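Of the protein chains in this complex, all but one are displayed in their positions.
We call the chains A and B, going by the order they appear; numbering starts again at 1 in every chain.
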Amino acid sequence: MTLMEFFGCSFIAFGPAFALFIFTISRDPLRVIVLIASAFFWLLALLISSILWYAVVPLRKELAFGLVFSVIFQELFRYLFYKILRKADDGLKKVSQTGQDMHVAPRDMTNKHIMSYVSGLGYGIMCGAFSLINVLADMAGPGTIGIYGDSQYFFVSSAVLTLCFILLHTFWGVIFFDAWDQKKYYMIGVVVASHMLVSCLTLLNQRTESRPDPVYLASIIPAYIVMFVMGFLAFVTAGGTYDNLKRSFTCLSSRKYEID
Amino acid sequence: MSTHLVNTDDSDLVETERTPLMDAHAAHSGKRKVIREDYEDLERNRQTSEENGTVDTVPGNRADTTQRQSREPAGPARRRGTSGEHEDEEEETLLYGAKHVIMLFVPVTLCMAVVVATVSSVTFYTKKTGYLIYTPFHDADKADASTGTKVWQSLANAGILLAVIAVMTIVLLVLYKYRCYKVIHGWLIASSLMLLFLFSYIYLGVVLQAYNVPMDYITVALLMWNFGVVGMICIHWKGPLLLQQAYLIVISALMSLIFIKYLPDWTTWVVLGVMVIWDLVAVLCPKGPLRVLVETAQERNEPIFPALIYSSTMVWSVVGMADNGATPRDNQIVTVGDNDEDYGFGEQRERPRLRPDGLSTSSTESQRARNAVAVLGHGEEQESREQQPRQTQNRRSQQNEEDEEERGVKLGLGDFIFYGGLCFTLLLLAIFRKALPALPISITFGLIFNFATRELVRPFMDSLASEQVYV
């Protein structure tokens, strides 16, 4: 049985997302709503890209084509969701601020970043789920991959890449929304470009005639580099600084504020 | 965090604790009293008293009958006293709506989990060995059926089913009108008996068989007796809330499974669509049976049978939430159902819940349990509403089961769509501040996505995943 592999890969891919969800999302209904709605938007983007992929019959075998348009659609829908979120913002903000009356939340905390983080995570979770769930389902059976010569690291690399994409989407969410708010359009470019870059890098995972064994490191290492860069950018965007980081480690704050 | 109560007396708190989810709209004026400050605390209380679950979501809406009365007069004053601005109500509404949608998630997910787990491990429920008498056309399930056949047969089946439901509803209405309460009670009890004993016995049998577990008849008899009797007590009388919720989930799951087994594949889909329409008609039409029922109950100023009120609740919960903002005094939100009455639609349905005597507070829980009867008594209707999301999911896993290709279950897509649609509706609500029917939106999305996924998204994602390409 490959159950251990199954659980291992599930934990790797979804462990961090699960932790984020449990501690930062699950207790606030609004965040859950936004999370799910944004995940829903990712699904819409996927639907559109699938339709396109399906419609253009001659290129159905060329995943690169579907991939490029899928990235574009995802970013479009991210923008759409941004718009909708901002439309609903008045309502949400009031709710959220009223909601904060009851527990002493830091007043300077903006809910915009929280909401962009939440929607980014929603995007990521949905993306991760769709990328990996079917693989996971196949993984649970008695067998592992390789009878046709596929790499035995297929599952691990899938899980690792899924994790990367979940986190990337989260960071992109924060950066992207902030970029629109601040009209820092180059940041939008950064997001779209890095998304396109990382996705295209994963094309290297394909097995082809000339490349019977995919070099997973060639896609995973750059993807993680991009992820850390994006993580840093998102951290900065959300107001994180080195000082803050240091402070949070050193100062055992007497104030017990939480995000929520 | 603070745990203080602001402006709330104990009785109010207790009542609010018990406020079931589906009542959000109906209970608004009562809720309104409980202002922001208490919200969190109520939250906590609710959680500790483990009330944030199923019962509320399923048939909902009666538990606060008793509270209504006491609250009603105090409500507006209190509200004005605390928040002072009525716009706030919208946000409250939204927040409550959000809260309640999330509270929906747990039981619905649990129920789906039960159904999916069963369907994917027990072949009994996916094998078509017979059909309901209401669905006489099953050629569509044959492999070589043409699209035309599928369409007309599914429509015909759904039509028949709809007619049956309509007739049942009208019979119920007539019974109610002529105060044949005993008959209605008998009906409800009989159906719950059947579900709790017969269907669960079948379920136990097939599960044991699927997992190859031997069990002697004495054990089975003991199990069944205890399960059934406790269930009857919980549903028709009283019991710990958690237990009631568990029973509701089990019952809903059993119902779903029965429908999965005995409804022809394609009919299930059409039934979903048809039920949406039936809901609209039954609830919104001036002479719609459910509406008449509610009005009758209202005239009599007596509690309505849970089975009857239930059917009008869930679909319009979000509408109701929106309606909450529209008090007679402050009618800025246009309600769908608000026509010639001078009160919002939500309030129309509150009225019946005003009870001169009501049950004692201690028995509110059992009232909620009685709501469970709704699930039974209104089998078909319950199917149409409560089951919709589940069915979406079930059908999916069923197909998976049938199709060797799809051995892996696409976990949670069906319910996700449902949630997604619901959440999306909520967002739209936040934007448009207008009454929007939640369930139709959810189901529409569900249907679209289900078919789109099967034909388009799955092949795309499968080829991506198998090549390890990420988008």
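One rule holds in what follows: a contact is a pair of C-beta atoms (placed from the backbone, for glycine too) under 8 Å apart; a residue touches a chain by one contact, two chains touch by 3 or more.
As a working rule, contacts and distances are computed from a predicted model.
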Practice problem: Tell me the UniProt name of the left-out chain, picking from "Anaphase-promoting complex subunit 4 WD40 domain-containing protein", "Nicastrin", "ER membrane protein complex subunit 2" or "tRNA (guanine(10)-N(2))-methyltransferase". | Solution: "Nicastrin"
Quiz item: Touching the left-out chain: which of B:149, B:298 or B:466?
Solution: B:466
Practice problem: Can you list, in ascending order, the subunit A residues touching the missing chain? | Solution: 2, 4-5, 7-12, 15-16, 18-20, 22-24, 106, 108-113, 134-135, 138-139, 141-148, 150, 152, 154-156, 159, 178, 181-182, 238-241, 244-245, 247-248, 251, 253, 255-259
Practice problem: Touching the hidden chain in the full complex, which residues of subunit B are there? Just list them. | Solution: 123-124, 129-130, 143, 198, 201-202, 205-206, 209, 211-212, 217, 405, 407-408, 459, 462-463, 465-466
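Definition applied: only the chains that are shown with their structure count from here on.
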Exercise. Enumerate the contact residues on subunit A facing subunit B in the complex.
Key: 29-30, 32-34, 36-37, 39-40, 43, 46-47, 49-51, 53-54, 63, 66-67, 70-71, 74, 84-85, 87-88, 90-92, 94-95, 98-99, 101-104, 127, 129-138, 140-141, 154, 157-158, 161-162, 165, 198-199, 202-203, 205-207, 214
Quiz item: Quick one: in the complex, what on subunit B touches subunit A?
Solution: 1-2, 36-41, 87-88, 90-92, 94-95, 98-99, 101-102, 105, 407-412, 416-417, 419-421, 423-424, 426-427, 430-431, 433, 449, 452-453, 455-457, 459-471
